[in-house]
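Sharing a structure below in structure tokens format, with a few things to ask.
Every protein chain of the complex appears in place save one, which is left out.
Chains: A and B, in written order; residue numbering restarts at 1 for each.
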Amino acid sequence: MTLIQWLDYAGVAVFALSGGITAARKRLDPVGFALIGTVTGIGGGTLRDLLLDRPVYWITQWEYLVITVLAAWVVFFWGRFAPRPARPVRWSRLLDWADAVGLSVFALIGAQAALSAGANGFIAVVMGMMTASFGGLLRDILCNEIPMILHREIYASAAAAGAAVYVLGLRAGWPHDPTLAAGAGTALALRGLGITRGWHLPAYQGETPHNP
Amino acid sequence: MTLIQWLDYAGVAVFALSGGITAARKRLDPVGFALIGTVTGIGGGTLRDLLLDRPVYWITQWEYLVITVLAAWVVFFWGRFAPRPARPVRWSRLLDWADAVGLSVFALIGAQAALSAGANGFIAVVMGMMTASFGGLLRDILCNEIPMILHREIYASAAAAGAAVYVLGLRAGWPHDPTLAAGAGTALALRGLGITRGWHLPAYQGETPHNP
Partner (left out) sequence: MTLIQWLDYAGVAVFALSGGITAARKRLDPVGFALIGTVTGIGGGTLRDLLLDRPVYWITQWEYLVITVLAAWVVFFWGRFAPRPARPVRWSRLLDWADAVGLSVFALIGAQAALSAGANGFIAVVMGMMTASFGGLLRDILCNEIPMILHREIYASAAAAGAAVYVLGLRAGWPHDPTLAAGAGTALALRGLGITRGWHLPAYQGETPHNP
């Protein structure tokens, strides 16, 4: 099994954990945890495969669903049985970094899948961004929140930048694996600046459009 | 036409009625009723077919759409023309049971479709649950409510249990039709305990995760 395969499993697990944490905020039951965790973990890749007209990957590689369900349940049972800490643990920061790794891996896997399905470079960047961020988007829609990727720090843009480095690097004739690593590193670094420094893109600053 | 075909039509109609009742709560117009009713009735099967890479069933069997639109309009015109009852009718209870039948039928149809498309047993259970519950999920998302399956009594879990009985029964060498009936009966009984006794799975009880 290759490194990227391991990172893919890890990314799916981390995304499912973040789904589990959202489920905990909503105080759902184990089925709700499994559902939100799974949607967050595999949503992006599912949409990618549907749009590229490829077989949806987890239909045959069903270990992905096992991973997402177990990851979500870890959160559920941790909350139920773990001793209460003296002061609230700042899980979010830890999770932010794990999520950043997932984001980077998924962006590159998505772009790679699009190229190998014959899509052009621009579509590959879009697919990378979508694979990386669509699961979280679905998670937020299901939990009736404004999607995080629409109003937070550098997120989808980090995925797009990483995928773009990969696509442009390949076009420039760089060797494959280092280019992949450079793309993932770019995405991780940019997202990291979002986490540590609060870097974000400028929000709309014009007048607010009104209905007549 | 087989019994399961009739039950399938009935399930689609009942789900569309529940969509119509949601549309009535939001005081929508006939097009809104048709849309919500249709999405609720066929949403689960549509997602199943897309994920399994099968042709979407209602594109050729378009009578399904006729059923969903008519069922939703029954609610619309009933509300407009039926005499007001002396005291509010408790439709919800009646509908809950009809919905439970739909849930059970759809769970088994979904699992059956997945197996016949070559999926393994675990995926078949997931597909059964999805076919049974995704239409209602879409209905709630469209109407901007937190999806019912995330926070109510035994629902998706009943569908999953019914599909699991079917899958495991087949694997144990049971004859097909009785196994199908046993699966549907399991789902119906569990959902019934949710309706009559308020059975539900335990909700998350740990500390609420906060953002830093």
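Basically, contacts are C-beta pairs under 8 Å (C-beta built on N, C-alpha and C of every residue); 3 or more make two chains touch, one makes a residue touch a chain.
Small disclaimer: the values here were computed from a predicted structure and weren't measured.
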| item | value |
| --- | --- |
| Candidates B:R25, B:R171 or B:R197 - the one touching the absent chain | B:R25 |
| Missing-partner contacts on subunit A, residue numbers | 50-53, 119-120, 122-123, 126, 137, 141, 144-147, 149-151, 155-157, 160, 200-212 |
| Sites on subunit B contacted by the missing partner chain, in the whole complex | 21, 23-33, 35-36, 46, 50, 55-56, 58-59, 62, 65-66, 76, 78-80, 82, 84, 88, 90-93, 141-144 |
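Convention: only the chains that are shown with their structure count from here on.
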| item | value |
| --- | --- |
| Degree value of the rotation bringing subunit A onto subunit B, based on Cα positions, nearest 5 | 120 |
| Rounded Å distance, subunit A centre to subunit B centre (Cα mean) | 29 |
